[in-house]
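Report on the following structure.
Here the complex is missing one protein chain, while the rest keep their positions.
Our next item is subunit A:
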Amino acid sequence: MLLEAAGIRKVFGKLTALDGAALSVGENEFHGLIGPNGSGKSTLMKCIAGAEVPTTGKVSFVNTDITAFTPTERARAGMSLKFQITSVLPSLTLYDNILLALQAQSSLVDLVFSRTRGLLHDQVMTMLTQFRLADRAFEAAAALSHGQQQWLEIAMALAGKPKLLLLDEPTGGMSLEERRVTGELLQPIKQHCSLVIVEHDLDFIRDICDRLTVLDQGRVLASGTVAEIQANKAVQEIYLRRA
């Protein structure tokens, strides 16, 4: 397994957000994390990404225990996160946003003498082209539409060639057409990268994911292939209950 999170418990004061949640993701697997609001999806993502430290439990990544790793250490181990709220750097150009992500592990000398700009130029343009943003490379990111900012953000998250990409609500606020394109943009990365995706749009999840994990009240309700989950009575139950 590429990622193995087990027995994750996270307590905020009196609130138990996660109560023994677990998640395993294999290589080149697109894994959807779903569940009703407040079921702990985002908290689990944060515990995996290092934005939160679990109260108890263990996260391993490529057979290494990373539970206590800082976000920087996780990124350097090959894990990448796209935040729920878009956090592109609005005053920088698209080009600089991508370059900033690409050069994260460059040496200080390369940075100070700006060698990275020459070395990584082709990669920057490839990423921008792949995400259909090349013609706006030198505009400020703030000028992009919401959907385009999400794509830029995904491109930035992929820039470091991660083994695992965590996407927190990638299609939030997108039109139907933008959602469809997002799905298309994500497909090719399967060749080199696994995905954990939290998403409210269940059609989107069903189209793109291999396996699903359903959370409810901080626990795993079910985990399996898309077909298995769709047939699962308990899963239907929780969604019906809240309908």
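Convention: a residue touches a chain if its C-beta (ideal position, glycine included) is under 8 Å from a C-beta of that chain, and two chains touch if they have at least 3 such contacts; residues count from 1.
Going forward, contacts and distances are computed from a predicted model.
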item: Hidden subunit of the complex - UniProt protein name among "Fatty-acyl-CoA synthase", "cytochrome-c oxidase", "ABC transporter permease" or "Hydrogenase maturation factor"; value: "ABC transporter permease"
item: Interface with the undisplayed chain - residues on subunit A; value: 36-37, 49-51, 70-72, 75-76, 80-81, 83, 85-87, 89-93, 96, 99-101, 103-106, 108, 110-118, 121, 125, 134-140, 142-146, 149, 156, 159-160, 172-173, 200-203, 206, 230, 235-236, 239-240, 242-243
